Structures are given as C-alpha cells and as structure tokens.
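With one protein chain withheld, the remaining protein chains of the complex are depicted in position.
Take a look at chain A:
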C-alpha cells in the first residue's frame, strides 16, 4: 500500500510538472538589439557587446537614439488599485456606471468626459489573483497557471520586465505599497499608509517612477462584495488620490519640471461577492486609465469604452518611455496612446512591437523566420503571409497617406493575430512525461483498488459464517454497496462535463442523501416482523438499536439538507437565495450570535460525546476539563473580537496563544493518553459491562482491545474537538453553524455505525469519505479559485509568511474532509466495541486488517481513483475551451484533496500504531512486574 501511495505521488508530480505550462519564456533581457530587425545579424553582436558595459544614462540615450520615438513623458506614476472592476468607472456595454459610483468619483469622471483621460476595459487573463496580474502588467507575459500557488511570495521577479528596464536606464523608483496583506480585514489603514507619503513624494523630483498600490478596495470587496456600504467611500478616496496626483502633475508640467503620465490600473475585478480568481467577466474586467496623454486635446469627446488586454499595458508603457519591450511580452501597443506622434513614429512603434512578437514566435516555432516560412498549419500560413505583407510594406513605405494606412492596418492585423496566437497557444507538453505520470498513477490506483477488493472478499466468507444470523437481508451485494460503487462511476463520468464540474456540490449532496435514504430503508427492513431471520434475533436490545439507527439517519438527513442549503455554491446559480445570504442580510449581530451559539453547542456536544463514553475515571475528567477550557477560550476570543476589529496586535497574539494551546492539548493527548489510560486485567473485569465477561483464554486480547478502544476513542475525540475549535476560529462567522452541523453528522453517523454490525466496513468508510466531500462544498467551497477564503488565512499571523498562511488556507479549505478523516479514529473505536459485543474470541490479525486497514485504505483508494480518472479527463480536455477556467482549477483542488487525504490517513495510521505500541509495551511491563 505504501509503495502504491509513493508511486502515485511520483506520478502526480510528474504529471503536474508536465501538464501545467511552464511557458517557454525567453531568458535574458531585451537590450538595444530589440530595436533592430532580426535579419541584420551583425547589429546584434555589436549591441550585445555594448549593452552590458554601458552606464545607465548612456544606455538611456542609446535607447532613445535607436528607437527613434522621443518620449513625450519624463515621469510615470503607476497607480494600482487592487480589485477595482472597470465597470465601476467606465460602465458596461456602453452604459455609464452606476449612479452612486459615478458620484463617488467626480474627478475621474470629469477627466474621462473631457478627454483628459482614456479608459479601457483591460481584460485580465485568469487566474485573477494579484501577483500574476501585476506580473502580467509589468512584463506583458501571461504567466503559467501554477503562478497562483506563488501568489504570496514572488518578491523577486526574474523575467524581463518593465521595472527592470527602467532600472537599467537609471530611473529612480519609489514604491508606495503596503505590505499589510496580513490585515486583510482592515479597509482603511492600508490605504492611508500609502497616501500618507504620497504628497511629500509628489513634491519631490528625485524619482522617475512612482508606484502606488492601493489594496483597500479589494479588502472592501472581500468583506462586503460589490455592493458593500464601504465601497462608495473607498471610491471617493481613490478619486481624491487621482485628483491630487493629477493636479500635482499639471503643476510640475507648468513649472517645466517634466511631463508626468499617470496610469491608473487595477489588477483584476471582483465578483458580486467580492471574490476573484476565476475567469468570469466580472473578475477579468480590470481597469486601465491613462491620464495625461491628451492633456491638450480637451475637444476630444469621451471615447467609447474600449477593450484591450491587460498585457497591452506593458509594451505601451515601454515604448512611451523608450525602453525595450520586455522579451516575453505578448501584448500589443495601444495605438491611441501614440496618437500625438507623427506618422512615421507611430509606424516605428508598431514595427518595434512586431519585431518583439516575431522574436517570441520564433522562439516557440523554431525555423520560422521572416524570409524562410515553413507552413506549420493553416494559422501559421496566415501569419506568415501577414508577416511578408508587413515587411514588404515597410520596405516600400512611402509618405503617401494611402500606403500609410494600409501599412498600419497590416501591422495591426499581424500584431493582433500574433498576440492572440501567443496568448492562447497551448504549450507543447512533454508527452513522455505526461504518459509516464498517468501510467504510474493508474498503476498505483489499480493496486490500491485490487488491495481493497482483495481485502473485502477475503473477509466476506469468514464473516458470513460468523454473522450469518445477526442481521437479515444481507446477500453479498446489498443495494447500498452497489450504490456506493455506482457513485464512484457517476462521479468519474460527471467530471468530464464542465458544467458538472462547476456544480459538483449538487452531485455530492444528491448522492449522499440518496445513500442516507437507502440506509434508512435498510434500517427499516428488519423492524417488527420482517422476515424469518430477523425474528430470530429480535430481542429487546435489538429494537432499541433500530430506533437509534433510524433516528440517527433522520438526523443525518436533516443536517445534510441544512448543510446543502447553507451555501448555494457552484458557478451558475450563485445568485439563488441560501441560508447564509439570508443571515447576512439579517445583520451582523444575528450572524455573531449564531456563531456564539454554535460554538457553545460544539463544546457541549463534544462534552456529551465524552459523557457517552461513560467512564468516570480521572483521566477522562482531566481530558474533558482540558478541552472545556480550550473551548471556552476560543469562545471568549470570538466574543471579544469582532471580525472588523480583529486587526489589532493583541488579537493576533491571542490567536497565536490559542493555536499553541490547542496544539499542545492535542499533541499532549496523543502522546500521553496511551501511557495513562488504566489497564484492564481479569481481576477488574467486574466493572466492564461487556457481554464477554467470562474470562477466556483470549482474555488478554480482549482487555488490550478494550484499552485500545478507549484510547483511540479519546484521541479521536480530541482531534475532532480541536479541529472544530480551530475551524470556529478561522472560518468566516457564517460558517460556524455548518461546522456544528458537520460535528452533528459525525456523532450521529458514529451512533448509527455503532449499531450496524461489522459487515460492510468499507461501505461505511466510503460513506464517511463522501460526507467529508459533501461538507467541503457545504462550507461554501467550489471548484473555482474564487471561493478560497483568503481573509481567514492571515488570522493570528503577525508577520507575512507564505508558508504559514498557505497552511492556514489549506486548513480552512479542507476543513470538512479532514474532520471526517480524523473521525476515522472514533469510527475504529466504535467498531471495536461492536466487535467486542459480537465475538467471544478475538482474532487480532483479522481484526487489525479489517478495522485498521479499511479506514486507511478506502479513502486513499477512492481518492486515487478520482485523481487518476480526473487526470485522464484533463488530458482529454486539454484543448477544451474551459481548460484553464474550469478543469485546471478543479485539478488543483483534486491535488489538494489528495494531500489532505494523505495527511489525514497518515495521522490516523500513526496514532493507531503508536497507541498499539505503547499499550503493548505497558502490558508487557505490567506482566513482568506481576
């Protein structure tokens, strides 16, 4: 099994590295050679020699000389407003923006309406998270999909980019950004920190490039969505900043201190709920606003809302300031930005851009050159002819107006096709690597599957002999088993459809509740006078058990339905009403009181579970007290820290203390409990309320089993409580109730399983796994990256750390699958109990295989099937339109789920092995003492 797991990990990593595009980026930096055409090979070598040795100011003048476009601006202010959708400023589909937003930004609207500024809808490429988008803006390249993972750390950008180019020509840059990604719930402070220094910087002239990064608007979005009450004031504030900068640029220009270009951009938009990451129009609709390009042309009417790509900003800025276009740029210059220049300069701009793109195409299609054009396919043919046309028209370009516009059109056509081709191009995937990855994964999952089938058939005959009289209606393949196997099939098939991937939560819930209904049906079957066999065992206890089973399933059904209704989830129907929206409308106070209540209930429920455990031994009491304190601490913390205030330093410290206490309590339980749990000996068996009180030869085994059961119950309970408390702390307040419901589900399913005998352990474990996945969606997750709760990932961190916040994010996102995996410990102990009740003699090897093997094997096996089949789906869908927006994010989720399953199973297995080891050691010691 372990080898299969390792095999799978290897396969997965091979596949991930093979599949996700690591763009064939050109390394190195554009130098002066970018101003020459390619065919002049000599100039290249000359330039290469000079480039490295030139001091900045000489390089700058060299560039200016070579480019032949003399910059009309001396300074650049790049104002990045995080998460501002262009719709707020420019409106949508030719309509003006909403009334209140327009009124919130009077100055900007005035600039736009009298032509001082040109605004664009800059379409951002997914994934719409900040760092890749900032990269795209400064380098013009579309990053690989895995960049999301590095969203948090990329401090150093190694590729060729604008900032590097500016730096090389000796520009001085001032960056006023805020590093308080930490305080995501803070909406005011972050921006004030930026603006505070702005005024003084504006008055100085020791900089050439000023970058402002305003994060507040994104934070507002994350908290309250597009229609947050904080949105209008925030827009007003941004407008004030624009006004201040613009007035100051006018002043500097009038003082002949050089002309300044103000570019207001946003890195991405936001959905109705304020999230981002996906590829919907709302998220990709980012803003690009050039203020000052046409300062003298006030007669120019407001241009209609143009649409560009976000990557177009990089080449435009590069050429506006006479630096080489970054090497990996795929954007096209915005021609309106160069309207003031003369015709030949404009042509030069287009020419430079074309050369750069051509070079990039050549890098990806080796053998393609201006002169020698092999036709790869239909497209390249078209491209090639355009290139010929371009170069031809450049050569014979005359001053005549007619020819000029012809050339411009040709250039534009070339640029457009080239850019689209480059940005859409499916990168050549290393086929061997992919195939090898898939094969290894398939082999490993087949091994796991084989192992599973082996084990379940192995214990069937033995079981049947022993238990043939216990419960009725159990032929070898009961409906439930077939159904749960069918679920796997359904899931695998549904993954091939993009809309089913988007709306996966429906499938999980539907399938899960159907299986509850089937279990209910099974529970009703032997009731009263069913068939002959059940009557045989119809004792009073049995009837009581059926009541418990039925009521626990009904509880499962109800809580499952509430969980389903809590978050609408998915992609297409997110606007439909659900409980969380309804509660949020009802007000913050309601949400908070529900949070408190569910916190209290979580604690009392777990105390109930502890009480049900029944023993009044010292150790149990100590244990209970310990977790009661933890729980009360968490509650107290929740009570005192409103979501909007929790930015203070104290709160972070408090949270850290709580993390520490929870961690210590859990690890302490794990380490210490097996050492202190009282050992049972034949002498003390009068306390046992087991059926098998008669001391048999196997007495030793039974007693060690009792200890094992007790300690694994307590440790499992400790894990569950700790995990729930952690989630209460980390999740959004609205999600505290679902956490409670998940806990209820766990306890009631344990109640059910405690009465359900020992057959079909694999089915029950699979059911627990499915419940975990359904809960994953019930907590508001979906298969788009937009629903990841970024805000929660910074709770209690006082310094920025990608690693820690990544872990927190993982904890938040995979709360429910992990919870159910941890509950496997409790499940094992519950099964031990029913084993003890049913068997006089203990076959430890068989028991270990059945009770310990399945809870570890089944989740891993199921997950590996899902992983492998989804990998194959992804490969089949690699040319699908939605491959980057639907299938790839889902694949990331699947990979993360794999990590989650492995972690959970590892924890379970490690705990069990450790407990067994300690107990055996102690028993040996005791016996030797005696």
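Quick note on the criterion: a residue touches a chain if its C-beta (ideal position, glycine included) is under 8 Å from a C-beta of that chain, and two chains touch if they have at least 3 such contacts; residues count from 1.
Following the convention adopted for this analysis, contacts and distances are computed from a predicted model.
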{"item": "Missing subunit (named according to UniProt) among the choices \"Phosphatidylinositol-glycan biosynthesis class F protein\", \"small monomeric GTPase\", \"Proteasome subunit beta\" or \"DNA-directed RNA polymerase III subunit RPC6\"", "value": "\"Phosphatidylinositol-glycan biosynthesis class F protein\""}
{"item": "Selected from A:507, A:651, A:714 or A:900 as touching the chain missing from the view", "value": "A:507"}
{"item": "Residue of A:557, A:802 or A:872 in touch with the missing chain, whole complex considered", "value": "A:557"}
{"item": "Per the touch definition above, residue among A:13, A:227, A:572 or A:604 touching the missing chain", "value": "A:572"}
{"item": "Listed residues A:10, A:406, A:433 or A:524, member touching the removed chain", "value": "A:524"}
{"item": "In chain A, positions touching the absent partner", "value": "473, 497, 499-500, 502-503, 506-507, 509-510, 513-514, 516-517, 521, 524-525, 527-532, 535-536, 557-558, 560-561, 564-565, 570, 572, 577"}
